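The block that comes next holds chain A.
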Amino acid sequence: MSSVPTVLIVDDSRLSRMMIRAFITQAHPDWTIVEASNGPEALEKAATQTVDLMTIDLNMPGMDGLTLATQLQHNHPTAHIALVTANIQESVRQRAAAAGMEFIAKPVSEDSVLACLSALENRRA
Partner candidate 1 sequence: MLNLTELQRDTITELLNIGMGRAAAALSEMVSEEVALSVPSVEVLSRRDAAVLVREKGCERIVAVLQEFSGFFWGDTMLVFPEDKSLDLVHSLIKDTFPLDIMTEMEQEALMEVGNITLNACIGSIANFLQSEVSSSLPSLLRGPCEVIFGDKNGIQVDHEVVMFLRMDFALHARDMQGCVVFLVDSDAMGMLREHIDQFLSHF
Partner candidate 2 sequence: MQSRSQWKQSMTATLSEPTAPLLSAVLNGCEVGMIVLDRDQRIVLWNAWMAKASGIPHEEALGTTLDALFPQLPGPRVQQAVQNALHHGLAALLSQTLHKAPFPLYRTPAERKEGLRMQQMVIIKPIELPHVPRHCLIQITDVTSTAEREQLLRQQAQTMQTLAEECRQGELRIRAILDSALDGIITMDEHGIVETYNPAAARVFGYSAEDVIGQGLHCLVPELQGVQTHLIGRRREVTGRRQDGTEFPMELAVSEMHLGQRRLSVGVVRDITEPKQAEKELIQAREAALEAARVKSAFLANMSHEIRTPMNGVLGMLSLLLSTDLTSEQRQYIETAHSSGDILLTLLNDILDLSKIEAERLVLEHIPFDVRLTVENVVDLLAEHAYGKGVELACLISPDVPRIVCGDPTRLRQVLMNLLSNAVKFTEQGEVVVRVTLAATHETTVALQFEVCDTGIGMSLEAQERIFDAFTQADGSTTRKYGGTGLGLAITRHLVTYMGGGLEVESTPGHGSTFRFTVLLGQAAEPAPVEAPLTGLQGRRILVVDSHPTTRLVLQRLLTTWGVQHGSAADSSEALQELNAAATAGAAYDLALLNLQLPTMDGLQLARTIKAHPTLTGVCLVLVTPFGQRGEGEAARAAGIQGYLTKPVRQTQLHDCLLAVLGLRETGVGQLITRHTLVEAEAQRRGRILLAEDNTINQRVALGLLKKLGYRADVVSNGREAVEALAQQSYDLILMDCQMPELDGFAATAEIRQREGDQRHTLIMAMTANAMQGDRERCLAAGMDDYMSKPITLDVLRDKLVLWLPAELEATSEEEAGATSTLAVVTSPAPSPELPDPLDRERVETVRELLEEAFVETIEAFLQHTSTQLALLHEAIAHNDGIAVSHIAHTLKGSSGNIGATRLSALCEQLMHASKVALPAEVGQHVAHLEMEFTRVHAALAHICHVATTSATTS
């Protein structure tokens, strides 16, 4: 694990990526942020570098977010994974919890992102 956390943002929505990036950068300007807009790209990028935190949009075309998340978790057991979704149904929350992943509801807010980050920090510590 590197000293500077690396965050992988996976979301097909550019806006969403922008927003999350903005929130993270605001709080932690030094952190490395990597973006992917689909599953395969995410896997590729995760394979080539150490990622500490991944935010994964559940509702993507192609490989759906949960499958990707599970794969990534498998590949990178130490990474902290947060599922981001507008689909805030209880069942979804439960699936996230079952997978051992965090859940961030869309629209993401500064607070929810920061909360996630602090969780990561706690882990690291």
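Note that a residue touches a chain if its C-beta (ideal position, glycine included) is under 8 Å from a C-beta of that chain, and two chains touch if they have at least 3 such contacts; residues count from 1.
Per the selection procedure, all candidates are chains of the complex that A comes from, given by their letters.
No experiment lies behind these values; they were computed from the predicted model shown.
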| item | value |
| --- | --- |
| Options 1 or 2 - which one, within this complex, touches chain A | 1 |
| Chain A residues within the candidate 1 interface of the complex | 13-16, 18-19, 21-22, 59-61, 85-91, 105-107 |
